[in-house]
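Heads up, the thing below is written out as structure tokens.
For this view, one protein chain was removed and the others were kept in their places.
Up next, chain A:
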Amino acid sequence: MLDQYLFIFAQAHEDFRIPELRSIAELHQFPIKIPEDIDVKRPFAVLGLEKEEHARILARRCILVKHVYEFYASATSYEELHEKNRALHARWDKYAADTSFKFFVAGFNQSIPQRRQKDVVESFSYMDFQGKIDMKNPELIMGCFEEYYDKQGTMRHKHEGDGNFREVFFGRLIEDGSARSLVQKFDVKKRAYYGNTSMEAEISLLMVNQTLASPGKVVYDPFIGTGSMAYTTAHFGAFVFGSDIDGRQMRGKENQPGIMRAAAQYGVAERILDLGTFDVTHHPWRCGGFLDAIITDPPYGVRAGAKRLGRRETPRSLRRPISAPSTPRPDDQPYIPPMKLYELSALATDLVLLARYLLRPGGRLVFFLPTVTDEYQEVDIQTMTCEGMELVANSLQDFGVWGRRLVTIRKTTSQDYPPPAFDTAAAPSDDVDGAHVPAHRHFRQKYFQKFRSPTEGDEEGSQRSLSEAIEQVAEDNNLP
């Protein structure tokens, strides 16, 4: 039999809350009951757990949990609330004699005037708590929360509508969420090393929780860039491997690589196992099946160029014969091989296949996929999964016309699979008349066309040539 706990969430990244709770419960191997009709837009949720200890674990690890209360009652009026609470007296009788306590009253989407806060507290006087009232360090904190409908955008007086709440919740505080402070700790602006593509702290923490990172696990980021997720992954005890086709991203300008400097700042340098400069489509891993998770934010080709080794298709007549680079080069610089664009949907498909090869059974792939909001369909994510790889979660971070989805995929098979061929031609061909094209395919072109449909009247020609021109420039400046 599961007990009920009242969870109060931070008002951010609603779509990530449930996957995060499920992941941390799975990591610690305890059941969690989440109502099927849960409305994730609301900051309150009553969830089922076996014991208080599990609630504490969630409060200490989940980034989006602000408080966890033992749930006593919820109602749409105080009469109803008190009636339910009276019936539960066996729960709180034990605190009545001499436990120091305080009552906490708060409104959501509404500030409650102090006078009425006092009235609310006094309305609980039948509980007859005799202990000392202690506002600083009480042994017991009782919380009463009034949730109001969002009235944003309407003109009203601060306290107008006070008391007309949607629902009121009452319970006993078990623990305040303590993982949220990590958002400050990993603030990119305070980091010793970062770049223009560094992932914001809160999201990188949410990503790590999806990987089930814990001490002794091995997690790999194949597009590590400036290492944003490496620090948060290592913070939770896991070892990190990282690679990037562009070594400059990992190194920065000083002798000691930038990622190692930032890792040292967080005290996790020893958990960064190693970094390597290579293209994941031509990777040097000797074998598969040795990773517990892959965590990555692949390049979309917008801010960071999505590149892989190889030369872009040119007419046969213009091709130069391929030969070994002359060494040493006259300018004494390390040889930089040519690179070509890596189309996002091909990259995503390859990434899932690579994960199936590199992960242990039960291991997870966690990555972001940008999608065009109007074109997105549920099936887009399913088309990326393959035999032995199962979708666990899919959370949207909405930016309006586009968004990015944090996709979590679990390796369900214990069979060994060969490494992927990274053969882009094998990707399903698009432009079949009437067929749905995944909303992340050709994301780069769509982004630079400002997500206008290519069939939008006369502009079509000019837009297309512009995006081609951008692409041409990007490729001509063939930097890694």
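Miscellaneous remarks
Criterion: a contact is a pair of C-beta atoms (placed from the backbone, for glycine too) under 8 Å apart; a residue touches a chain by one contact, two chains touch by 3 or more; residues count from 1.
Everything that follows uses one rule, which is that contacts and distances are computed from a predicted model.
This complex has a chain not shown, and the name its UniProt record holds, of "Trm112p-domain-containing protein", "Ribosome production factor 2 homolog", "Tubulin epsilon and delta complex 2" or "N(6)-L-threonylcarbamoyladenine synthase", is "Trm112p-domain-containing protein". Residue A:256 is the one among A:11, A:184, A:256 or A:415 that touches the chain not shown. Shown as candidates are A:277, A:394 or A:413; the residue that touches the absent chain is A:277. Which of A:309, A:396 or A:437 touches the hidden chain is settled by the complete complex: it is A:309. The chain that is not drawn here is touched, among residues A:289, A:362, A:388 or A:403, by A:289. Take chain A: the residues that touch the chain left off the picture are 215-218, 239, 241, 243, 245, 247, 250-251, 255-257, 260, 270, 272-279, 282-287, 289-290, 309-311, 322-325, 334-338, 480.
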